[in-house]
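A protein chain is absent from this complex, but the other protein chains hold their places.
Residue numbering begins at 1 within each chain, and the chains themselves are lettered A and B in the order written.
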Amino acid sequence: MTVPARRLVSALPEELFDVQLTVNGAAQRASVPARRLLSDFLRHDLGLTGTHVGCEHGVCGACTVLLDGRPVRSCLLLAVTADGSDVTTVEGLAEPDGTLSPVQQAFQDCHGLQCGYCTPGFLTTITAGLRETPNPTRDDAREMIAGNLCRCTGYLNIIAAVLRAAELSDGRP
Amino acid sequence: MFGQPIVRREDPRLLVGQGAYLDDLGQDALAAAFVRSPYAHARITDIDVSAALEVDDLVAIYTYDDLAGPLADPLPLLIPHPTLTHGRTAHALARDEVNHVGEAIAMVIAHDRYLAEDAAERIVVSYEPLPEVVGIEAARDGSILVHDDVPGNLAARMVQENGDAAAAIAAAAHRLTLDLQVERSASTPLEPRGVLARWDTESRRLRMWSSTQTATGLRAAIAAKLQLDLVDVEVIAPDIGGGFGVKINHPWPEDVLVAFAARTLQRPVKFTEDRREHFIASAHERGQLHHVEVGYDDDGRMVGLSVRFWHDNGAYVPYGLIVPIVTSTQLLGPYRPGSYRVEFDSLYTNTVMVTPYRGAGRPQGCFVMERTLDAIARERGLDRVEVRRRNFIQPEEMPYDQGLIFQDGRPLIYDSGNYPAAMDLLTKLVGWSDFESYREQARAEGRRVGIGVACYVEGTGVGPYEGGHVQIETSGRVKVATGLTTQGQGHETVFAQIVADELGVPIDSVQIVTGDTRRMPYSVGTFASRAAVMSGSAIALAARAAREKILRVAAEALEASPDDLEIDDGLVHVKGNPGAGIPLGTVAVLSNPLRYAFDEASKAATQFAVGDQEGPPVADDDEPGLEGRDFYSPPRATFACGMHAAIVETDPETAEIRILRYCVVHDCGRLINPRIVEGQIHGGVAQGVAGALYERMAYDEHGQLQNASFMDFLMPYVTEVPSQIEIDHLETPSPLNPLGIKGAGEAGVIPSAAVFAAAIEDAEGFPITRMPISPSELFALRQQHRKVSR
Partner (left out) sequence: MKPPPFGYSRPESLDEAVRLLAESGSDAKVLAGGQSLVPLLSMRLAAPRQLIDINRVSELAYVHTDENTVHVGALARQADVEHDARAAGVQPLLRQALRLVAHPTIRNRGTVVGSLAHADPASELTAVLAVLGGAVRLASAHGDRTVPADQFFVGPLSTSAAADELVVEATFPGRPPRTGSTFVEISRRHGDYAICGVAVCVTVDEDGALQAGKAALISVGPTPVVVELGQVVAGTHPGGDLSDVHDAVWAAVSPEADIHASAEYRRKLAGVLAVRAVREAAQRAAA
């Protein structure tokens, strides 16, 4: 039995669209096909490989970046749709002099990462989360990270990192 | 540094997005995509690539007909065994038959993955579907075959025994029979597989990066397939986003084909697996069916145990019989079974192949033994912990020979352990003796609660060996390499802790490299919770060798005896005189007699500068440089153990299962970094909860995987795992290695199915014989048993 081919697509080279974003404060642009996912745009067209791809169906959260300050799944956005937006990736969280942000520092202090693959998604999600809820309870912290998968840590140290990040942001020791 | 919970040194780069995982590399590489079988079992009658040829920027298409020589042979059978009489492995691209959904049939190389998938989609494969074999019952029935030349779908039948179990059971005061089942699941690390290959045309050498758990294993396999000398193949494992066992298998078809394409096209080629591919084209584990007969005395002591089980090994069996052998042997746990007989059939099915997943057959064995002991306790009306105590191997019986052969081909001898002490800690931690009053309280509130315990042992640190290489550079920096790989276990930190202690240097001057065949070409790999034991020991030995040379060279320079010297903070000095010492970097300079200085410091080693004019610059039994290299090769595994307890609550109406408490007592010998060990336990417990209550591979009767995505394969979020894990440690140091350590990597996951089955059974009052369990399945069991609500 023959398995029929999907609908044949025209063999002409694809139309390219000019996508301009502000990424981590810097203007970035590239010409890409409409179907280019934002995750691939960041990783391969802009060379910012800190954002990771774990599933490409929006469930794992490893690809989470901030779009105009809000956490979004970059694997569920087309780069063209994001044209004109302000994007923050994990590469944009630390200070220009390299000092880790409170969230990043908290992850190190609390052993909140093992293989590090899911970590960028957690860092951006929590950075935004703490802006909204600067003094989270343990339950708040849980809720904040409830949409991100981690296979290594069992999450307990990540919750601790959220609470520690709140302390560090606060200036508490 | 040993024993210190220091923060990890690999974290800074990972936290700022500067990790280098496989897909981050090779931005200039061509992309590979695959045409994969949509059928679980079919003959390929035609492959038509004509429509694909029109796709923009297509570079190449390969099918089986393009493969010649060793490339056209099946992939290697990695671990042969005399009983594996019908071992079958896949071809790199299907030759004329496919045996599982997802099997690779054609490889497309294009400018990027989008275009490669466009081309792959246009390739038209014609199939003649064949009847599928799915599930253990269908496989052992044998009326439909996966492989035409494997009767009964039987890859192997293996028996191990110690004593005469049948006779002991027959003569026993009491007997029980149990039928138990564990369903198939998988490792599912967050990073799928990946491989990148570059062929260096000038020097005719191949360099590969792979998310593999064994760089040296992959190197050897690729060299064999591509008919290259080992010295012309380099394999590097970059940062890896989790392994959990699935990345130990090698070479994957994609590894071989990407290397072949890179050499053929003379351009770098990269394959990044996507999530759906990981579900249907990597590996699974856990599926087994067990029939148990046990004989015991009035006090619940086993006198004979006979286990017959059936292991689903999927369509191919490259990893041999390791998983069912581990089940067969580790099933015994910390207990004396009396006489023991275990027989298993390893069976083919038209599903993804089975290779180790964290625990590697132990969870199934632990499930079987722990359910058996609970059943004995129930039948005898005895406390479940008491029955376990009566069956424990006692500490004074160590080393204890179970009379079987383990997965490393060595005798199954437990080297050390104190099971009664571990149980004391666990019962105290969970409050075992207080539970009945808690249950009464809950019952009065209309709540249903239950408690379970489960114990295991784990043979860790299996051989054959690992190596360590320590080199001190003239800068004073200490470069350390070991050949096995890292997937998040913190090796850069824990191995540096060992070296810092052995050499007396600041930890910041130590750099660890793992999984790079250029730096350490002899290695086995990361699996079986062996890295700390094997590489930790090898690195310690290598550091000691380096230290011995440091002191010898420094002694000459300081005109002292090596015994009078010590090293602190990177400075070698006479004991009691820290002011007058020489830095390690200078010792490194002195260790290599030079003709040519290359910087200021190195002038001290040149021929007119050094003192001794008599003997040869490099003595007969010596070498230039400041290095230490050694290997650790144990006679057998070292046995860690653990005991877990769980308290659950089940909803009388909705059958939802809630974890109220989870307690762990854990013995992995001495701890290099307690924080990292604790992290391993957290992660293992979470994975265990996942395997007990959420995750399974849902194949339909046609071999279609119905949940090949994270939407329907239920990997837990934070909300599904315990919000607290109570941990207590016991340390029974291993007598088998210089550091006294045992492996910790798999511990958390091993007893989960057992402990949750026990707790749910305790809450519900009817037997739980199959795991994982969902609320819907618990509901169905309730209907079956028609119990009135307590």
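Basically, contacts are C-beta pairs under 8 Å (C-beta built on N, C-alpha and C of every residue); 3 or more make two chains touch, one makes a residue touch a chain.
Since we're looking at a predicted model, the values are computed, not measured.
Chemist: Would you indicate which residue among B:Glu10, B:Asp24, B:Glu103 or B:Glu121 is in contact with the undisplayed chain?
Modeler: B:Glu121
Chemist: Can you list, in ascending order, the chain B residues touching the missing chain?
Modeler: These residues touch the chain not displayed: 113-114, 117-118, 121, 274-276, 653-656, 694, 698, 706-707, 711-712, 714, 716-717, 719-720, 774-776, 779-780, 783.
Chemist: Identify the residues of chain A touching the omitted chain, counting contacts across the whole complex.
Modeler: 6-7, 9-10, 14-15, 17, 33-35, 37, 40, 56-58, 61, 64, 67, 70-73, 75-78, 80-81, 125, 146-147
Everything that follows uses one rule, which is that only the chains that are shown with their structure count from here on.
Chemist: Centroid of chain A to centroid of chain B, CA atoms only: how many Å?
Modeler: 29
Chemist: Applying the document's contact rule, which stretches of chain B touch chain A when the two form their complex?
Modeler: 7-8, 10-12, 14-21, 23-24, 27, 38, 46, 51, 54-56, 112, 114, 118, 121-129, 188-192, 239-242, 244, 274-275, 487-490, 675-676, 678-679, 681-687, 709-711, 715, 717-719, 721, 723-725, 748
Chemist: Which positions of chain A touch chain B when the two form their complex?
Modeler: Interface residues on the chain A side: 1-6, 8-9, 11-14, 33, 35-36, 43-44, 47-57, 59-60, 62, 89-91, 93-94, 98, 100, 104, 107-109, 111, 113-120, 123, 138, 142, 145-159.
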